[in-house]
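With one protein chain removed, the remaining protein chains of the complex are shown where they sit.
Note that the chains take the letters A, B and C in the order they are written out, and that residue 1 is the start of every chain.
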Amino acid sequence: MTTTLATYRTPRLGPLGTAAATVIVAAVVLAAIGPALTSADPNASDFAHAYGAPEPGHALGYDGQGRDLLARLLTGARTSLLGPLWVVALSMAVGTVVAIAAAWLGGWLDSVVSAVLEVMFAFPGVLLAMLVAAVFGPGLTSAVLALAVAYVPYIARLVRSAALAERRKPYVQALEVQGAGAVAICVRHLVPNLMPLITAQATLFFGYAMVDLAIVSFFGLGVQPPDADWGVMVASGQSGVLQGYPAESLLAGGSIVLLVVAFNVLGERLSDGRRAPRPGWFPRRGGVS
Amino acid sequence: MTGVLDLNGLTVRLPGPDRPVLDDVSLSIAEGEALGLVGESGSGKSMTVRAIVRLLPAGAQVEGVVRVGGVEVGSLRGAALRELRAVVPVVFQDPRAHINPVRTIGDFLTEGLRTHRRLSRRSAEDRAVRLLDEVGVADGQRRLRQYPHELSGGLLQRVMIAAALLAEPRLLLADEPTTALDVTTQAEVMAAVDELRRERGLAMLFITHDLELAAAVCDRTAVMYAGRVMEVRASASLHEHPLHPYTAALAAARPSLERRADRLATIPGRPLSAFEAPDGCAFADRCAHIRERCREERPALRPLGDGQVACVRAEGLQVVFRD
Amino acid sequence: MTEAILQVEGLRKTFGESVAVADVSFSLRPGGALAVVGESGSGKTTVARMIVGLERPTSGRITACGHDRSELPRSARERRRRGGEVQIVFQDPYSSLDPRQSPAAAIDEVLRLHTPLDQAKRRRRVAELAELVGLDERQLAALPARLSGGQRQRVAIARALAAEPRILILDESVAPLDVSIQAQVLNVLADVRERTGIAYLFISHDLAVVRQVADDVVVMRHGSIVERGPAAQVLDEPRHPYTRLLRASVPGPGWRPARRTISKETR
Partner (left out) sequence: MAAYLARRAIMLAATLVVSSFVVFAGLSVAPGNPLATLAGGRSLPPDSVRVLVERYHLDEPFLVQYAMWLGNAVRGDLGVSIVLRQDVSDLIASRAGTTIALVLYAALIVLVAGVAFGLLAALRPGIVDSLVVISTAVVVAIPPFVAAIVLIGVFAVGLRWLPALGNGSGLWDGIRHLTLPAFALAASATASVARVTRTSVREQLDREHVQTAISRGIPYAAVVRRHALRNSAVPISTLAGMTVASMIALAAVVERAFGLNGLGAYLVSAVLSKDFAVVQGISLVLVASFVLVNTLVDVGAAALDPRIKLGRRS
């Protein structure tokens, strides 16, 4: 006999949520097959075409160095999506495990974890990324690791309090009284019941990570030119904006905004109202108490 | 004759299910009278209170007539509605949720007086302290400066009652005011309510799930099931000799403090909400005395003995329940 | 006198400065039904939680089925053994069940933990337990969200019984139920006791319900026992003033409760 999972609170996305999910899926598909859609080389520059208008074979025109914008946008989608994926995967994994261990075991472990998280809140993700870039050198890996570390306390605190609340519920206590093992209770009951919360946070945090990574790349401390990345493109397109050629910055910036809106909307649909505060914004406390 | 409160054919529909949550409720309360309104979850007893002071959820549709002191409530708007609400206070079940947690007890008690009577803070507070004393809260001056989280549930409910009485009402609506309290605290709070009510000749609509409590503090008791009134009679006779099979079953299902029953008489199934109720008699599916016609026609609330009952077999069953 | 199946001696629990339970002793005979009566803050729930090992006693001894359980269990094996001795049904039917698990799966999980039965035998046992507490096939397969409060409490009882405990603690388990449902569950409890010979420790504030269920009663106030004895005697001729106050606070026709002014109490 197995637990019936299928009918349990299947999240109802509604039209907005469905639209958001569609945008995300479309972006992932484009990033995956993107380079096959255009024959242009994203790094081949041809100064004769600098800021060139769209033409057949180059649907979005050229950037300031005469590189094909469509090719760069599609290649950039890869780093712009993979970076946040790593940040979210790492911070969720570490944050969730630490939080559940602290909540379940309590005692000194919980006190130590709480104290460490309290200090970690002092470092906004972007600032930590700059510090890490100064110490280990710039690059996407440094940025991803720094942001993952900076996000951990936000995830961990929310999951810890949710796990504590869940642990106090009679159904978990009944299992304890039955003599079921802690690991079994956590794996079979606690984690599955926290999953909707964790999924919603992961979705929201994907959007936050996307913005923060783009900021680091915008500084020139994340993805290194000439590799394409949306944050890098916004930065390199800035001189174009001043000369009246905003295409590069706007396309890259617009892509970021579109996806972040999609992740926010989807995350809000998936969440039941509980959400961790935006990292680097609201330490200690949630937005709404 | 016009009572303090008259409900006539009150029917409330909420957005969503097609069937009403309150179905043709008619009740009246005379000057100085206490009417108990008893029912299980989903019976519509709280909705009745909300309908009287027009605190229904958005989109609710109301039919029938509600009169308070002869004034029809349904047509009131704006200031007139606020005037009505000011003199028909409601005591809610959970005082901790129903009193603003970031304002002081003093703010809560005097808000009504200062708004409607335009009293100064000073004189409003004087009155509040006097009333706190009357409901059994000494040291009122200090209480006025305290916040709700500093008071126990029992104290907070006394504060709520004092606030209600400060409006010098003629009708008090009490929605399970003691359900969240311990039994000894319930006894003290009810004693205070009972005494003050009698002193002032105040009428009361008292909502509870506890038939015994209603019998103890109310002159008459109405029993509701699935949004309908099943029986309304003088409390003592309703309690001793129920006429409606539901009332009888409800009384029998409750264990007695006096003796241990070999087996409790149960009602099969679970209490229904009005929107789940079958055609005909709402209680038909759970009734031990059902006849074919119970499913076909809906029994009207009709006079019988010293009250009213909504059961086609009431006369015949009278003898059964007496044994 | 038969040997007590549950014995509590000098039980005490403090949370920081405050004393939740101070020196509580009682015993429960096999197949008996002992009620612990008290209001909020009396410490009755803390006693129950210490017996099942959800709180650790500050001092005192708890013995169930001949085994000491004053300390928290050390091994998984001991935890399981204790689970087979004492079980508990909590007050809140809404969070008593894992929202993702059907009653059948919940009961089956306990059977797997406590018995060597194979799948077919477990299925039969689940059906037996469901029959005992009055749950039908459809309810067994439904998710908790589709069950009423009374049905959920039946599931919680069946799940507790699946471990075949000798003692069942009922911590205000019928308090939140509607009167008509409460009567059904009380009858189920009577049936279960008659058919299995299980002993009940019945935690409640409701004297009428206690009268219906319990053979013996202890009355608790502020962490201590103020009166004890056979249910009929304690309820009909209460000796301690507090028991008398409790008795007098139960409403009924012609009831005239006493008034009291609150002055010193701060909370």
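Everything that follows uses one rule, which is that a residue touches a chain if its C-beta (ideal position, glycine included) is under 8 Å from a C-beta of that chain, and two chains touch if they have at least 3 such contacts.
Quantities reported herein were computed from a predicted structural model and do not represent experimental measurements.
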Interface partners of the hidden chain - shown chains only, full complex considered: A, B
Hidden-chain contact residue, picked from the options A:L82, A:A184 or A:L250: A:L250
Positions on chain A where the hidden chain makes contact: 118-119, 121-124, 126-127, 130-131, 133-136, 138, 161, 207, 211, 214-215, 218-221, 231, 234-235, 237-238, 241-242, 244, 246, 249-250, 253-254, 256-257, 260-261, 264-265, 277-278, 280-285, 287-289
Residues from chain B at the interface with the omitted partner, ascending: 53, 55, 81-87, 89-90, 92, 94, 97-103, 111-112, 115-116, 147, 149, 163, 167
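We adopt the following convention: only the chains that are shown with their structure count from here on.
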Per Cα centroids, the chain farthest from chain B: A
Interface ranked first by C-beta contact pairs: B-C
Intercentroid distance (Cα basis), chain C paired with chain A, Å: 47
Inter-centroid spacing, chain C versus chain B (mean Cα positions, whole Å): 32
Approximate Å spacing (C-alpha centroids) for the pair chain A, chain B: 53
Chain C contact footprint on chain A (complex, rising order): 1-5, 7-9, 169-171, 173-174, 176-181, 188-189, 192-193
Parts of chain C lying in touch with chain A, wherever the complex brings them together: 52-54, 73, 76, 79-84, 86-88, 90-92, 95-102, 104-105, 108-110, 113-114, 119, 122-123, 126, 141, 143, 145, 156, 159-160, 163
Contacting residues of chain B [partner chain C, same complex]: 40-41, 133, 136-139, 150-152, 154-155, 158, 182-188, 190-192, 194-195, 209-213, 215-217, 235-236, 239-240, 249-250, 253-261, 263-267, 270-271, 286
